[in-house]
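With one protein chain held back, the other chains of the complex are shown just where they sit.
== subunit A ==
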Amino acid sequence: MDLSFLDEFKRMNKRQMYYQILNFGMIVSTALMIWKGLMVVTGSESPIVVVLSGSMEPAFHRGDLLLLTHDPKGPVRVGDIVVFKIEGREIPIVHRVLKVHEKEDGYAKYLTKGDNNSVDDRGLYAPGQYWLERKDIIGKAKGFVPYIGIVTILMNDYPQLKYVILATLGIFVLVRREN
């Protein structure tokens, strides 16, 4: 294996080494700042999610990338595709709203269902829960990009892959000098 790039690393002075670390920091930061910026713009805590199951086919397929927005006071109507969290489940679910009940005092409850599922989501909710409330809904799907999320699915299925890729990229960014 060609290790001459390591020589290059050894030739650096203190300032160059520090800049190398800063450069690494800026690459990570740029990604994070774009993410945080999107959070602010969309109002959603996770503005981009990957569809992990086929429960919303043919609208969304496994591996599609969804753009989410969240407006805690905005209306939720039958037919909207919402993202919700269930107690005891880590991964949020993206399904369509099937029924809405609203009271005059503003309290509302919702029932959801996956387009490709034969029954509604009551079986997925926490034990004893029959309806979703406003606080459970963390966003609405506003747009999607097909296929791109397949990388995420692969990394989810093989977690080691994620660490290998991250470690390799990290080492290369730190050690390699650009101009």
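Everything below uses one rule, namely that contacts are C-beta pairs under 8 Å (C-beta built on N, C-alpha and C of every residue); 3 or more make two chains touch, one makes a residue touch a chain; residues count from 1.
In this section, contacts and distances are computed from a predicted model.
When the unshown chain is looked up in UniProt, the name that turns up among "Signal peptidase complex subunit 2", "Proteasome subunit alpha type", "Ulp1 protease family protein" or "SKP1-like protein" is "Signal peptidase complex subunit 2". Annotation for subunit A: contacts to the undisplayed chain at residues 2, 4-5, 7-8, 11, 15, 18-19, 22-23, 25-26, 29-30, 32-33, 36-37, 39-40, 43, 45, 72, 177-179.
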